[in-house]
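Written below as structure tokens is the structure these notes are about.
In this view, the complex is presented without one of its protein chains, the others remaining in place.
The block that comes next holds subunit A.
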Amino acid sequence: MSTAFPQDSVGLVTPQVLHFAEPLSLASGRTLANYDLIYETYGELNAARSNAVLICHALSGHHHAAGYHSAEDRKPGWWDSCIGPGKAIDTNRFFVVSLNNLGGCNGSTGPSSINPETGKPFGADFPVMTVECWVHSQARLADALGIEQWAAVVGGSLGGMQAMQWTISYPERVRHCVAIASAPKLSAQNIAFNEVARQAILTDPEFHGGHFQEQGVIPKRGLMLARMVGHITYLSDDAMGEKFGRGLKSEKLNYDFHSVEFQVESYLRYQGEEFSGRFDANTYLLMTKALDYFDPAAANDGDLAKTLAKAQADFCVISFTTDWRFSPQRSREIVDALTSARKNLCYLEIDAPQGHDAFLMPIPRYLQAFSSYMNRITL
């Protein structure tokens, strides 16, 4: 059956679930008594246990980063362009671990899971997570898998923030940190977009204060709007222009407000529609909060260099020219802090028209540099 998959694919993969019974203390002061983490692995852990790579996902990501769950899957995992035999994260060399973060809605404990105390879904009662909380939970997963030190922790966007946090929270457990299309903290504009998304969800009559599951409904409208706003920030003006321009869906203008006229409207509605059917509204709220709260330098009066000084990892920082959500300037803030802290690093600013989403795309220069960096990691 595996012959049906492309040569450079990890092929058929099966997610696994680990239960953690030890309570996890959270940044909010609350505690998660016990929880599940769902994850996938690709490649083989070597005898020295020195070839493990952790993949951290972004806002709407999950554990299924590469390969296929069945021969019928139309699409592989979300980062299949970068993970597989011979790819940037070469599964012939590395043992790759990819999980769904706590608070997610793809199998790890989150707002849509059953709260053991009440027997009902957590809903709005699920504690707010931070990037730091996630990293602590990921460290527990590493312990369970017998991984003392990651060869690399890798992530794009919110995933890049987790990779950076790893080097701060567990400096001795990370040899390389790859932060792609990321930022050291959100700007006011970033937070503003997140707030619009949250308000869309919170004000949906079907939201029911976050306990919509018990009512047997979902705040579809709100989630759809949130995704539509988010999606605009993932693409560049050029990418949208190239893809849709002012192209019309209808034959002519209708001079009304209900018809889908422009291609871009149709695309956004489709994206929103599709997303609202598969994603949990409470998870979306939680993910945006984790983004907003991320600011590791705050503990050192905003001094990022001082914050990263304790990191023992080498860094690879990559940005994309048309990314306006986390622009190259934001990556340069990370780079400047790293040079001040005298860390080994390489920084690339990839010329790409795709905007923030570029980190998921097979852009030749990006993949080549990413591969080169990963290939020189000694195991």
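Please note the rule applied: a contact is a pair of C-beta atoms (placed from the backbone, for glycine too) under 8 Å apart; a residue touches a chain by one contact, two chains touch by 3 or more; residues count from 1.
Note that in this section contacts and distances are computed from a predicted model.
*Asks:* When one chain of this assembly is omitted, its UniProt record names it as which of these: "Potassium-transporting ATPase ATP-binding subunit", "NAD(P)/FAD-dependent oxidoreductase", "Sarcosine oxidase subunit beta" or "Methionine biosynthesis protein MetW"?
*Replies:* Spelling it out: the chain absent from the display is recorded in UniProt as "Methionine biosynthesis protein MetW".
*Asks:* Kindly state which of the options A:Leu32, A:Val153 or A:Leu348 is in contact with the chain not pictured.
*Replies:* For the chain that is not drawn, the touching residue is A:Leu348.
*Asks:* Touch as defined at the start, partner being the missing chain; which of A:Thr118, A:Ser259, A:Asn300 or A:Thr339 qualifies?
*Replies:* A:Thr339
*Asks:* State which residues belonging to subunit A touch the missing partner chain.
*Replies:* Residues 332, 335-336, 339-340, 342, 344-349, 365, 368-369, 372-373, 376 of subunit A touch the chain that is not shown.
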